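After the structure tokens below, expect a handful of questions from me.
Missing here is one protein chain; the remaining ones are kept as they sit in the complex.
Moving on, here comes chain A:
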């Protein structure tokens, strides 16, 4: 099971934080800080697996992370997930974001946090991997966005009618 998915930049500012288990706000921030602290110390050519986070888990939990340019994508998982599989999942996630945002960069994630959440909701649900096929995910996300846009359009046109 995936316990948390965090995206933060090289200075530790959170860009996305999704927890699949409930913690209160202070604990969440502490977890983000601690994870950043552990991950930023790592060298460039070491392996992508980290153990030893105290807050978010016990002995069973690992941090699997990937560093892309200015962003760290960190998945906190327990032993029931395949580590190499999660590594691939991160890659699929980033590629999906790239397709959805057209050459995604950090600013896209900052200004469209809700969109990123909706994309993630198509991939991971309740801490479990839902869909890994990029095209499928993008199709669904596009359909939902279209639905939302059509609603506002209707809403606006009714407004103009008044």
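We take it that contacts are C-beta pairs under 8 Å (C-beta built on N, C-alpha and C of every residue); 3 or more make two chains touch, one makes a residue touch a chain; residues count from 1.
As a working rule, contacts and distances are computed from a predicted model.
Asker: As a check of understanding, state which of "AP-1 complex subunit gamma", "Myotubularin-related protein 9", "MYND-type domain-containing protein" or "Ubiquitin-like-conjugating enzyme ATG10" is the UniProt name of the chain not shown.
Answerer: In UniProt, the chain that is not shown appears as "AP-1 complex subunit gamma".
Asker: Spell out, residue by residue, where the missing chain touches chain A.
Answerer: Residues touching the hidden chain, for chain A, are 14, 16-17, 20, 22, 25, 28-29, 43, 45-52, 82-85, 87-89, 92, 110-115, 117-118, 121, 125-133, 135-136, 140, 143-144, 147-149, 151-152, 155-156, 159.
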